[in-house]
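The complex is shown incomplete by one protein chain, all other protein chains being positioned as in the whole.
So that you can tell them apart, the chains are marked A and B in the order they are listed, and the count of residues begins at 1 in each.
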Amino acid sequence: MLILTCPYCGVSGEETEFHAGGEAHLKRFGPGSSDADFESYLFHRENPKGVHFERWRHVSGCGKWFHAARCTTTLEVFGTYTAQTSEPPQSIKDAITAKRPGWTWRDFA
Amino acid sequence: MSTRLQTGGRLIDRSHREGFSFNGKRLTGYAGDTLASALLANDQMLVGRSFKYHRPRGFVAAGGEEPNGLVNLGKGGQFEPNQRATTTELFDGLTAESQNHWPSLEFDIGAINAKFSRFLPAGFYYKMFIHPRPLWKHVYEPFIRNSAGLGKAPQDRDSDRYEHFYAFADLVIIGGGIAGLQAALTAGQAGAKVILMEQTAHWGGRAPVDGVTIDGAPADDWIAKTVTTLEGMENVTLRTRMMGAGVYDHGYVLGYERVADHCPGLGLPRHRLWRIRAKQIITATGAIERPLSFAGNDVPGVMLASAIRDYAVNWAVSPGDRTVVVTNNDDAYRTAICLKQAGLEVPVIIDARPEASGALPEAARALGIRVETGKGIAKVLGGKRVTGVALCAQAGEGAELEQVPCDAVAMSGGWSPVVHLWSHCGGKLNWDDAQAHFRPDANRAPTSHDGLPFVISAGSANGELHAAATLGDGDAAGKTAIRALGLSATAGGVAKAEAEAEEPMTPVWIMPQGAGVKLRSKMWLDYQNDVKVSDVQLAAQEGYESVEHAKRYTTLGMATDQGKLSNINGLAVLSQSLGADIPQVGTTTFRPPYTPISMGAIAGEARGEVFQPLRRTPIHEWNDANGADFEPVGQWRRPYTYLRNGENRADAVKREVLNTRNNLGLLDASTLGKLIVKGPDAGKFLDLLYTNMMSTLKPGRCRYGLMCSENGFLMDDGVVARIDDETFLCHTTTGGADHIFAHMEEWLQTEWWDMQVYVANATEQFAQIAVVGPNARKLLEKLGGMDVSAEALPFMAWADGELAGIKVRAYRISFSGELSYEIAVPASQGRAFWDACIAAGAEFGLMPYGTEALHVMRAEKGFIMIGDETDGTVIPQDLGLNWAISKKKEDYLGKRAQQRSHMTDPKRWKLVGLETVDGSVIPDGSYGVADGINANGQRNTQGRVTSTYYSPTLDRGIAMGLVLNGPDRMGEVVEFNKVDGTTVAAKIVDPVFYDKEGEKQNV
């Protein structure tokens, strides 16, 4: 059972205080978009064995959404960061690189 | 026979006798006994029957790894099957019964299975019961169900209490033997916050039984002193009777504390599950001895060598008067020496190794015990009890050299470190050839949220079996933990443990080495599930080569003992059969719990009244006291109807509908969601969330809105009220309140974070009472305080004011099609307002109504309900709600999805009303039948019913449904199926059955 640290209220809580919210940094496609783009937005998800970015909400807590960078195999959490960004901040990317040099995920690296 | 020795027994208190009963026999034991030691003291070696063959079973071990001594324990609300007698502390009044036999333990008809054992090998169930197929339901399955299982299922509700406890520590140490105690000392002295847990009631583990000395004195001295020191340290918590059940991600450990199993009837919680978060964990969980595989190694009286000396030293019980020892290592000699010194006979020690020249064999010989090297046991004599053994050459095929009479056999195949907790969270193992066991690989420890190791193995569990190394390893583990915690070790020496030096062991996986199939089919690996060496070899032969497959094909290791005595022996046999190395074949996955834990402990407090959080409205008590027949709506309890005077539900609902339409009804609508949305961008935001245009809604007015998911499907509906320029109040369905609030926050925080909008969930701030029917206005005018006239408060408007002296907000919205006001009242005064309505409404014929009457009335008006007309695949356009979809908006959630071809397909079924030709009620879930059958041989369909009721207003059945081309087929008759296979004819009609013009609601 994971521990996650909410970047908004600073609480390190166990997983049951949070609700998982799927893949992070999805790009929304709306009216006017192609079928392929829209399908990708609705249904295509990364399924990596390793570095992954995901959304969490602190439901039994401050109620805020945040992002987490986490390894899907070892469950190491590289860091948690604000939800109001469409890509991981440099500090998070650096933290990952320190542990997993050469990592990639979609178009981040 | 097994007896109590006259003296000795370090754990028993001979001054306290305890009475208990076993299979109806009244027996006695001492305080400090386990049920097992007490039974053995009373010469009760036969304690059960094995699962498949119903072979007689006796105790094999003295601890939690025991596979055979399972009993049905207790009575009534405290009855529990499959309890291990070895871990059940004796208390006065204990009752136990043996399991899995009929009519009795001694004469069991199920033993006939054993006669057919040749025909019941591994894979039996799979092969035997698969054909002929038709026999499964009426012959095979009932037979299997009757003979399945070991203990009896409890009949009564568990009368004990259980609880959870959350604790946080720097270091959790699992195991209270000398390694664990030393680790606690080392870490505690460095200032770490330590929890040390031990599964038995006693500290010290094996050391006192094995004659270990520490700093020149018996181990018991150092143990007692260390426990006292630890108890005096504020930063160290000691708990006995607490088992480490599992190690999970990020340092989460479960501690299973058996608080009151040994002292029932004091009103204490029976078990407490500690949910601990630790920065570091030390597994000082010891090692478990392995049986040897020789023919007849399951006859009662054949036991682990260490267990025999455990019984002798701890409980002064001798399982046998004449005990033969059979071994492949020096350690088992301790048992021979211990028994001999207690005045018991040891006719021979059978050592499979070519020589036995270590200190322990020499000491045995010095006591006059006969030692035979290079030998093995060909077979055990005796059926329900050992009567003797036949010796053979270990290198041979089992030709008998001589028979030795005895009534117990002490066997030792070596020791396996308890690596379960290390492995639970990903710790890896190495195979140690010299000791023939798996041990933790410290370089591949489980890692935590920071990617760093968080589990350390210590003592025997770490493969350091010899006492001298064991204690030191505990200190080393403590120091590793301290470093990981960023603390510094204190200076100071560590005690020195001493025990006899031991010569190397030799792995012996089959005894004798060249035994033929006849002997191999009597060599037991798994005592509970009756899996033999020949079964595992058969599995390999049949191609089940993976250890995971072999396990499941043979059921080796799948019984309640989780393979503690059988897994390693079994995988060694498998490896030999495959010609592979043991480490290559590997182990099966170790999964928590380490030994079984009670369901009660897992549930904790969650049962009865607090099984789940029931949500109650401010009107709940009145409802409860006035005949409410509650239904669950999510976690809420809402009245389905209010029963009066012996009414049944249908009568009550009919009465409520008619009374509301003719006079006056009162509904508790408090559960509907109320979300306040405010900000300069509130209108823009709601325009994106709803299919309608909400930003154009004027202050003081209400608008019914639909919300779709991004996948286009209708997910919630509700009335939105414009409060002021920047503020909206959004109603949601009851089930939608939390969900839509979360949905709004999700979009504001993760996508549109530049919008200036705040949302607050005010659902529970207000009780909401619906006052409904032709007399609604009259009631409110009688309560007085605000203008509720048609002019001041027209349909779909809202106003703040006062009624009955209470501050309210009144909404003119109607789900029933009658004149209707929903009154929002602060929850602290909700009941007062309700009471005022009840009192003042009597003269107008006021009756409360429940959710079913609500549903019937809205169906009479053709209003949709989320969850009935919607099921996650329905879009507003299916329901004739195109008017609620703004054509002006460029974007809203679901718009793009509704442009897909599947969504615009004219063949999508559309909402219509349905009236049966005969007036009956169409069954729920009915399908409209079309011509022909499909590829599966099922009738084709052309529609389905979404809501169906008896309408009191129209005195006939009414239904709504989705039908192919429905709106274009008004008047057509379609057949709908019934549960009995026949159909009922229904005419397609307008879904608005009553008051099409809306005259009653618009007054």
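Definition applied: a contact is a pair of C-beta atoms (placed from the backbone, for glycine too) under 8 Å apart; a residue touches a chain by one contact, two chains touch by 3 or more.
We take it that contacts and distances are computed from a predicted model.
One chain of this complex is left out of the view, and of "ABC transporter ATP-binding protein", "Membrane-associated phospholipid phosphatase", "Cytochrome P450" or "Sarcosine oxidase, gamma subunit family", the protein name its UniProt record gives is "Sarcosine oxidase, gamma subunit family". Although one chain is omitted from the display, it touches the following shown chains in the full assembly: A, B.
For the options B:Ala606, B:Ala839, B:Ile933 or B:Leu954, the residue in contact with the chain missing from this view is B:Ala606. The missing chain, though absent from the display, is touched by one residue of A:Val11, A:Leu26 or A:Ala95; that residue is A:Val11.
Interface note: of B:Arg84, B:Arg206, B:Arg272 or B:Arg809, the residue touching the hidden chain in the full complex is B:Arg272.
Across B:Lys782, B:Arg831, B:Lys889 or B:Arg908, the single residue that touches the chain missing here is B:Arg831. The chain not shown here touches chain B at positions 161, 163-168, 237, 266-269, 272, 275, 277, 604-606, 609-610, 612-618, 636, 676, 678-680, 727, 756, 758-760, 762-766, 805-807, 826-829, 831-833. Although one chain is not shown, part of chain A still touches it, namely residues 8-11, 13-14, 16-17, 59-64.
Everything below uses one rule, namely that only the chains that are shown with their structure count from here on.
As a whole-number value, the distance joining the C-alpha centres of chain A and chain B reads 29 Å. Interface of chain B with chain A (complex): residues 248-252, 277, 426, 447-451, 710-711, 742, 745-746, 749-751, 753, 890-891, 895-897, 899-900.
Touching chain B in their complex are the following residues of chain A: 1-3, 14, 21, 28-33, 35, 38, 41-42, 55, 57, 59, 63-65, 71, 74-77, 83-84, 99.
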